[in-house]
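Yeah, one chain of the complex is gone here, protein chain that is, but the others are all in their spots.
For chain A:
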Amino acid sequence: MLYWAPLVVGFDQYFYTVKTIRGRSMQPTFNPDTSAWNDVVIFDRHSINSGKPILRGDIVSLRDPIRHNRTIVKRVLAVPGDVVETLPPYPQTEVLIPEGHIWVEGDEPFHSLDSNSFGPIPLALVDARLRCIIWPPHRLGALRRPTSSLTALTDSLKPPRNSESAKTERNMQQQSRVTEAASTSFHDPPVTRSPEW
């Protein structure tokens, strides 16, 4: 049995793993007060190892830059080249994200230790992308990036204020603090081709 352990551990370390999320920094995306359980989530390490670009709005797990043996879960707010308006603990009011770094924040603005306290974090610290919640059963489902279009907001505002519209509103508020880089998307920068001759 122990003979096959490397295969199992290798799959766990480089492809997919399942972990429980503790703490309230990502409320209400994870561990909302209405739920009695801690969320159990599938972590996708393969998509990080294979070099797929990290996009704004992804939820990632990363190694804590201050206490190096802890892992934290945050949402990506900005990618290299973006300008972010920071929140109070950070010394500057605006920051340009340098090459190879991202800006991460928790969804709960008051109980989260995030980039506002330790600055932009290097991509090398990112461990996995979070794919879907598998426990508790009533919260089962894939985790998606927040939609940035205005129609999503108006659609969700049609019913009288509910948790969904509040979520969209908060995401809009977060996104409004980010000035995106000049190139439209982070993974295909503009290519300048020199003439053949």
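Just so it is clear, contacts are C-beta pairs under 8 Å (C-beta built on N, C-alpha and C of every residue); 3 or more make two chains touch, one makes a residue touch a chain; residues count from 1.
Methods note: contacts and distances are computed from a predicted model.
A.B. asks: Can you match the unshown chain of the complex to its UniProt protein name from these: "Tubulin polyglutamylase complex subunit 1", "Small ribosomal subunit protein uS2m", "Peptidase S26 domain-containing protein" or "RabGAP/TBC"?
C.D. replies: UniProt lists the chain left out of the view as "Peptidase S26 domain-containing protein".
A.B. asks: May I ask which residue of A:40, A:55 or A:123 touches the chain that does not appear here?
C.D. replies: Answer from the full complex: A:123 touches the omitted chain.
A.B. asks: In the whole complex, not just what's shown, which of A:45, A:75, A:101 or A:129 touches the removed chain?
C.D. replies: Considering all chains, including the one not shown, the answer is A:101.
A.B. asks: Can you list where chain A touches the absent chain?
C.D. replies: 3-4, 6-7, 9-10, 13, 51, 63-68, 98-101, 121-126
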